[in-house]
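Every protein chain except one is present and positioned as in the full complex.
Per-chain numbering from 1; labels A and B assigned in written order.
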Amino acid sequence: MKKTAMAVAIASVTAMAAQAGTVTSDGADIVLKTKGGLEAKTADGKASFKVGGRIQLDYNSYDGVMNAVPGKDGSDLFFRRARLELEGHYSDWGYLMSYNLIESGSIDQLHTTYMGFGDLAALTFGQQKEDFGLEDTGSSKWITAMERSLPANAFDTGNNVGAKLHGANDLITYSLGVYKQDIDQNNDLDSAFTARFVVRPMYSENSLIHLGAGYTTRDGKFTQLGSRLGVRGGESGSGAGRIRSRYTGSAVADELEAWNGELAGSFGPMHVMAEYFDGEISGANGAPDIEADGYYVQLGWILTGETRTYKTAIGAFDKIKPSSPSGAWEVFARYDELDVSDTDNIAPVQLIGETGNTLTLGVNWYANELVKIALNYVHAETDEKIGGEDDGDAIVSRIQFAF
Amino acid sequence: MKKTAMAVAIASVTAMAAQAGTVTSDGADIVLKTKGGLEAKTADGKASFKVGGRIQLDYNSYDGVMNAVPGKDGSDLFFRRARLELEGHYSDWGYLMSYNLIESGSIDQLHTTYMGFGDLAALTFGQQKEDFGLEDTGSSKWITAMERSLPANAFDTGNNVGAKLHGANDLITYSLGVYKQDIDQNNDLDSAFTARFVVRPMYSENSLIHLGAGYTTRDGKFTQLGSRLGVRGGESGSGAGRIRSRYTGSAVADELEAWNGELAGSFGPMHVMAEYFDGEISGANGAPDIEADGYYVQLGWILTGETRTYKTAIGAFDKIKPSSPSGAWEVFARYDELDVSDTDNIAPVQLIGETGNTLTLGVNWYANELVKIALNYVHAETDEKIGGEDDGDAIVSRIQFAF
Partner (left out) sequence: MKKTAMAVAIASVTAMAAQAGTVTSDGADIVLKTKGGLEAKTADGKASFKVGGRIQLDYNSYDGVMNAVPGKDGSDLFFRRARLELEGHYSDWGYLMSYNLIESGSIDQLHTTYMGFGDLAALTFGQQKEDFGLEDTGSSKWITAMERSLPANAFDTGNNVGAKLHGANDLITYSLGVYKQDIDQNNDLDSAFTARFVVRPMYSENSLIHLGAGYTTRDGKFTQLGSRLGVRGGESGSGAGRIRSRYTGSAVADELEAWNGELAGSFGPMHVMAEYFDGEISGANGAPDIEADGYYVQLGWILTGETRTYKTAIGAFDKIKPSSPSGAWEVFARYDELDVSDTDNIAPVQLIGETGNTLTLGVNWYANELVKIALNYVHAETDEKIGGEDDGDAIVSRIQFAF
């Protein structure tokens, strides 16, 4: 009987070999993975490669103050993001290439990281996130609402070319970096210093308390502080409306300074997160400063019981992995506010909207690990009328495939 | 003896393991494939990934009416297409990213598909083919002649952003979609509705009869109907000549409507295919309509005996797989005609060429599954002289690597 079993085992191996070719490695053992993308890593952890990407297709419809031409209704079907992403590592060095396919192609992130000092002191060189704020540091694939909050947008540092020292363990995450303009020179940044520190007083599989603070100081050419009112897209020549305080004429600021505080908790299927931002641009040649501050509070509940994953390496939330083949369902509410009114509305400063807020209610269906279908309702209000309108409503929706 | 055989079997496995590393999956069993590109799919069919691309390098030489500067000879060596393509699926959702590398990069296709309703009702969202016409719906990699026919070019819908419901079984293929302008806004399309229906009264491995019809109605800004005379490329400032009916000045049409009929048969190494197109653009603000119609008939014979493959999912022909290591040889002839003369040649309409036709004779060498070498002779005639010329000849050739 034993012999027979062995014979069967061998026969089955042989049979398989007959009907299918073998796949071997010419060096270290390799572990493969495919879920729409492809991932290979050596079993000894020395090398890895991953190809992936993201597609976000949005349909929006909005009215009132949310349209760049207030009072006019707007709607748009457009790709919010489309990226091809390659990453990997060999020995102590890693890299990331993230390329924007839309708008004729541009570099999203492109960097290499030295990991030889261990998890608490990695060095990343190249175009990268500056890591300022919880919502902004998390991937655009796995933020809860479709768009980040008003203050996170107003103080978004973007991805810039520089060097960042960063590290994390279960308790803390930190980053310190210096940067200059992005590769495609889409901003007028001369230099920036940005730091962030996060501590997790509680951190287990199902429970998290996250406290964080960030600071950035930036030299360059700045002309305004503000944000779109919760939506993107819009027909050409139109687009989504903005609340902002900006210089008219040739006045300009040569410095921007901002700080923020982060608070988040995740307990089983529920999470709460909130951030406060405060900053200003310092007018050059006698131009007045422009100040802005704002906050958001967000509550989310995953009806199907999953917990948001969290990446200590960046100190931010990550994907939701549905535990059922029919996917995971999440509902959430977010209220945010941005106040740019702390300057007189006289030349060379022009206030638009003064203070704006949005309430976002949404439902997300995570069809599987790669696919998120989002439907958000957004109600926006402004303190001062813009083009005769001081509120607006939007329905925004997204199909996302992130492999 | 038996024991010895077993021992040998085990020893050989062990030996191989000693000289080469193993490759395993961390989840479902994976089947790999490489033929210049790379493909991975799980054995359970739940996930897949594929990276591929196409390179088409053309050399053309033409004279007479085929040159944009009629009477001048033209020749060009250029890349007709160069694309990087990623596709895959996970569970019920799939995606395709096809990126044009030439001309600084642009999106060819970018979409995600929900396949949960089965093969007869798939939903594709994003930039995609509209599926109008047999020649146009088939891949540019595997059309028989190097360029599509005059009427297929005149009524080419391009790839646009929208949503398409489509399905197929062995008997039928259908698609219904609504679209707007492509991502890069290279056209002035406001909205389009396009439908196609194909039936296969006969369909087996070696025999096919294909009948199809399509319809499209489009709102936007249109200024002409016409087509290049069979060739592409051309020195800058010159290029290939066109037959067309177009508005002069500021006249414009705000609607385009077209339909077509498709007929094809494939019997062993021979195929015949023909299409008829009829359409018009409707002048706005009192501008007259512009009408066009045309057809082509094509006969092909694979000398080495292979049969053209056919994809029911899109209802169109696909690649030829050579059965011999020395490749497959195909000869073909195509006659096409486009008539844009059904309007008076007075302002604001300008007729160029009135009616044009081309006769294309060609030979294709499918060196292997990935490589096609094409040599076409094209003779073009127009009813009315363009720049003193009413006919022209071209030799066009291509090296194609499609992995």
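Keep in mind that, in the parts below, contacts are C-beta pairs under 8 Å (C-beta built on N, C-alpha and C of every residue); 3 or more make two chains touch, one makes a residue touch a chain.
It should be emphasised that the depicted structure is a prediction, and the values quoted were computed from it without experimental measurement.
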| item | value |
| --- | --- |
| Contacting the left-out chain in the complete assembly, out of B:Ala82, B:Leu165 or B:Val178 | B:Ala82 |
| Contact with the hidden chain (one of A:Gly36, A:Pro70 or A:Gly126) | A:Gly126 |
| For subunit A, residues in touch with the removed chain | 2, 6, 9-10, 13, 16, 20-27, 30-32, 38, 40-42, 47-49, 51, 86, 88-93, 95, 97, 99, 104-107, 110-112, 125-127, 161-162, 180, 183-185 |
| Contact footprint on subunit B, counting only the chain that is left out | 3, 6-7, 10, 13-14, 20, 22-38, 42-43, 51, 53, 55, 57, 77-79, 82, 84, 101-105, 236, 325, 367-371, 399, 401, 403 |
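Here is the rule we use: only the chains that are shown with their structure count from here on.
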| item | value |
| --- | --- |
| Centroid distance [mean C-alpha coordinates] between subunit B and subunit A, Å | 37 |
